[in-house]
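First the structure, which I've put down as structure tokens, then a few questions once you've had a look.
Of the protein chains in this complex, one is absent; all others appear in place.
Residue numbering begins at 1 within each chain, and the chains themselves are lettered A, B and C in the order written.
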């Protein structure tokens, strides 16, 4: 049993890591950090976990103590906090999966542009592996530091990869319209997440440039060997609690049928354990509703020949494939065990 | 008091017409048709209207009888039904507001292409006025036949008109991503609208070409004096009951700031009684949530200079500005009364 | 036009008062108070009211200044704040409708028991009129101080009054199980109202004795000329934004049919402009869903002869008949105008 720690365990992503790891056959959670709740039982913050982790309490220990207890650590902190902790952890040789954006971008200048701070450890950016198994499985296997992708980015990338790699879309006119549930905003209340205000919304936000664009453009450019890609991405809060859907609207550079698109996606994702291609009635297009609670990405598409355009769609559970599930998938790869361990429960339906 | 009839009064749009007209100061509803519920009180189908229309029952009478009772008739039937009824009504001289798509398109061939039937009264297509007051107020005033716009079309057009007229967007790369509530599908149950399946969805539909595209392209082309416009429109069902949001993603043909966009929108819509421009925190972008129950369209925008693109947004209540409210607005114009009569209740909040 | 002020105008009940009063034909809002938002436009806090109140800003003035501007004042503050302001207002002769609980109870000791403070103005408690028109219409007409009922209390009382007055229920075994939407908790965010936590709940709260019990027991006892009534009331938060349903479970003291219950309710409420009796398929029992946005109370009942018990139900919009609407109804009575003025818009459906 690998001993794993979760730094930042009291929020939704932390809680989801604990939920998934609670029944994982190959690991044991030996540390769950929280400054605010140190000393309290896990279930006092995560009522779904009543009856689990009865021998573990939230705590808040030194890096040294953390290293004694853990073989692998999930760092699940806000941006600009991980950059302080993670370098210390790495020095000791422990393996780290960072769920914050702090090590996702390769170019240090991008942190200034997109996140507004100068990155204090630019050399680590080269060392970090972007934790999308569908792009970097082999590098993840050997990585000491995995930078787990954002939820919007995961959905955007998985909708686009086969099309961009396939060379049939205009690279400078890609629109990614994202819809997300409220859990994406985390556990901290605000007016915007207050139920009466948040219920039933169709609310665009960060419409003039969302930070996740940086990693999507980076990874697609990398996929193309350096060719630039422009992404116009606008996320929209909708009334669900869980789920994220990316609808990527693309303009075609050549005639292509839905059948041909299907072939390219099927081929690209043939061996992916967590990608399912959706096609045919009665559930014709991907909908996050049917992946809730699981690590799956449902992918689908529509082609409108009349005006040479397509809609490429990817649906995920933002807390699973968009956060905790994907991090555990990376962990499984790093540990050399079956990628699906701890992640094989089917999605809920209806939910 | 004008005497008005509602053909097709037992569904959601019919019910919304009855709701709005119940307290309208200048009209009286003298006819509410339903084959299925003929003889039953209005409130047996529309429980919100208990205590209203206590002297009116659903009925189903001949066209002649209808004409005796009514000065103006809302025809609110499915596509291909209105084409049978409306010509007869028009012959008698009564004024008609048709809420179906049967008279929205000018080119008879478009009915074959988009709706799959040969239009039996192509000459009436020229006579009909597309009932968007923001484009055709003066023609509506004199019209005998108004073809009231679809809900997706209304949101799409109102988001785009000032930008397209302003000449700063690429006309062949316009993406309109629409989110709509469940009431848009009407009152008839199906698996897709069954609550357990419909709750919490983020579900694309008709992603390879929605019929409303035809009227959006027609009206924008007309606005530009005949220049072609391509619209890639994908609607998405989300978890709300009411509301529609169009996010129009456009690529800019010149440098333009949000301030300049604001000026163009403010100017274009300056005298519109039902358009409100949204700008500035804390409710920065339009959200249908804040127009529920009203005839308003909230319009807003975001510009991302980095890649020369903008998001242009319009939020409506799909049953009001997207259907019944807009039809009543047209009626007010036709009757020469204040356009806001019967439509001045502020939106609900929270809702 | 009467000039009215709203003390506490930035929350949900304050916003709802402004919404209703915006189109009220007989009054003008001349004052809307907010400490936090003083100087800001109404629509910066209430985005639904964009385009309304364009000449009014939130402000925060002295009592003297308030009295100059207003003929009648809605005091809409948290408990223990109104007791400080209201006495000063009353001294000047202005009429006050207090939406807080501070003047609802007649017995000063009840404030110690249920609210935990010693009431500083016990003499005013006798002067105050409990603002439920269905019980105290004539006293409201002449009142200087109306204490507007709580939302749970309104639903509980209106479900029970005819049955308790009719003498067919056990008075010491009444259970009132209430379901309420999230708007009932007000505009201030907390973990309990955070959308991911509040969506989809079925959450009992204050299950060991809710404060509203005090006013329900007081009014029923008063109705019975002093006979004691025991109320076991448990509210439950459910997933809606608006609405409150009281299901009063009672044990019968004699054989009675649904038909007889109907007659007693119909008789008691015959002249009530805002009570509708629900009976018969397909919408057999009251549901707040069909009163949303209106001041109506839908009342209904079921009798189970087998075990001599009945369920008596009342459905309201908690922000309307449960708060702002009821206060405006009281205002109309006080002003001697039609009770329905400003309150005649039918409920939304679907919503």
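Following the convention adopted for this analysis, a residue touches a chain if its C-beta (ideal position, glycine included) is under 8 Å from a C-beta of that chain, and two chains touch if they have at least 3 such contacts.
What you are looking at is a predicted structure, and each value in this text was computed from that prediction instead of being measured.
**Student:** Where the complex has a chain not shown, which of A:49, A:124, A:264 or A:313 is the residue touching it?
**Tutor:** Of the listed residues, the one touching the omitted chain is A:49.
**Student:** Touching the left-out chain: which of A:113, A:267 or A:344?
**Tutor:** Final answer for the missing-chain contact: A:344.
**Student:** Write the list of chain B residues that the hidden chain touches.
**Tutor:** That gives, for chain B, the contact residues 12, 181-183, 185, 187-191, 193-196, 198-200, 239, 241.
**Student:** On chain A, what residues meet the omitted chain?
**Tutor:** Output for chain A: 12, 15, 19, 22-23, 44, 46-52, 182-183, 241-242, 276, 278, 282-283, 287, 290-294, 296, 298, 344-351.
**Student:** Could you pull out which residues of chain C are in touch with the chain that's been left out?
**Tutor:** 172-173, 175, 177, 179, 181, 191-192, 196-197, 199-205, 207-209, 230-232, 234, 236, 238-245, 247, 249, 251, 258, 282, 284-289, 292, 302-304, 306-307, 309, 311, 313, 315, 350-351
Convention: only the chains that are shown with their structure count from here on.
**Student:** Could you please state the distance in Å, as a whole number, between where the Cα atoms of chain B are centred and where those of chain C are centred?
**Tutor:** Each chain's C-alpha centroid was found; their separation is 36 Å.
**Student:** Can you list the residues of chain C that touch 2 or more other chains?
**Tutor:** In chain C, the residues touching two or more other chains are 12, 182-183, 241.
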